[in-house]
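The full complex has more chains than appear here; those shown keep their coordinates.
Naming follows writing order (A, B, C and D), and every chain is counted from residue 1.
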């Protein structure tokens, strides 16, 4: 594949996983770092996400864990909570995954990520979640 | 204690330490992750804060250190600057604790935390602080 | 449940998930912070892991993501690569999950986590993995 | 040099490197932690930046790397993207440095830093950048 084909292949994957939210980030990079936008699409999605060794739902569980632990990634987490819903995780599973992360990265990171999920779920009319044990 | 009693015990501790600011975070979790709200109250406050091995003032010094170092925890830091005042740390001591943290986690994290403290101190009419050596 | 029953319930879950490797960490805490050992068992496993909202395999995917992103958690990652195998993730899926994390937390964290997995897989005679695309 | 002279020496360096943006941060600390403001000026700039062992342009490349990796330092990064321009890095070089950092700290941190650079470049009328390979 040439450079343009790599991009188009990646964009197909990105659209399936992230939908509109992912494209908005790529667009926001167009006038400041088009190469970063290209790498997000062609490399992260075309090369990495496209690999069959791990299904999309599993990839989002890993991604939610990484982004929650990193902190300060609210923009990206918003994209990936949307992505998680798109690839078949339920709101309750997403909420539980973020709760689970508290064991490993502490309450503040888990709370911050959960408030991002709340925003996304509200926009998609998915509240309330009832995960009380 | 049963689950409800654990929650009520934790809420008593949380109210003494964090006051209204802590309850606002727990409330914000109610429709997205009630279990996370429960764990913050019943485990973090009922189990951990309630232990007599370290007095509340000492716990807030550790907490300020952790939250400053983590970064990206402005919401939680706001709660805990309030908590620090509630349990007897003076504005000058809080400001100095954040200054001290700069040695270990660098100027940007210390500045960010200090600007959160500034917001809380302004709301509680505690400015200016004069800690020039 | 009383304190002792909480511990025993948690230990049952810990043994299923982490096996011997988890118990070694808890044991290593016995003479320095028995309460931390108790909380790992009774709270992290008894309260959090035991919840049915997310199956064990999914919890390990989130955990691998969090620990890889945090960095400096080689001891805990070793436990959880073992745990991941115990709850049904294949070596190839674990290796791919760590590869995937590179997109979000960079190559060094992914490499470090992968070298921990290599150690565990070697001990369990699971090498080589062949995940070339 | 006495304390006041250290401050004045540091302020001269700070003005050359950071310009107005750096002074705004120092000013914002005046009523909450004047000593932190003093240390930023007198120590960070007067003692560290002033050293001839590394030229200002090189220092900003290191600083961009550190701040991008830390995350959650948008305020400080804005100052240092301005500083980077002030000491001779071109917009294209800054954009490329942030792209490069993605290899080591992942896409989200690189995207966040790039969007801060976009804000600064827009204010200084330096968009669009064209770094497509």
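Just so it is clear, contacts are C-beta pairs under 8 Å (C-beta built on N, C-alpha and C of every residue); 3 or more make two chains touch, one makes a residue touch a chain.
Given the structure is predicted, the values throughout are model-derived calculations rather than measurements.
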(request) For this file, with 4 copies placed, note down how many copies the whole complex has. (result) 6
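The rule is simple: only the chains that are shown with their structure count from here on.
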(message) Same or different interface residues for chain B and chain D, judged by whether over half of the residue numbers are used by both?
(response) different
(message) For the identical-sequence pair chain A and chain C, what's the CA-based rotation angle in degrees, nearest 5?
(response) 180
(message) More than half of A-B's contact pairs recur, by residue number, in one of B-D, A-C or B-C. Which one?
(response) B-D
(message) Of the chain pairs A-D and C-D, which one is connected by the greater count of C-beta contacts?
(response) A-D
(request) Go ahead and note the Å separation of the Cα centroids belonging to chain A and chain D. (result) 29
(message) Roughly how far is chain C from chain D, centre to centre by C-alpha average, rounded to an integer in Å?
(response) 39
(message) Give the residues of chain D touching no fewer than two other chains, as numbers and ranges.
(response) 71-72, 102, 106-109
(message) Graph shape for the chains shown, where an edge means the two chains touch. Line, ring, star, complete, or other?
(response) complete
(request) Would you mind writing out the residues of chain D in touch with chain A in their complex? (result) 71-72, 95-96, 98-99, 102, 106-112, 114-115, 117-118, 121, 127-133
(message) Applying the document's contact rule, which stretches of chain D touch chain C when the two form their complex?
(response) 102-109
(message) For a test of understanding, state which residues of chain A touch chain D in their complex under the given definition.
(response) 3, 25, 28-36, 38-40, 44, 66-67, 70-73, 75-76
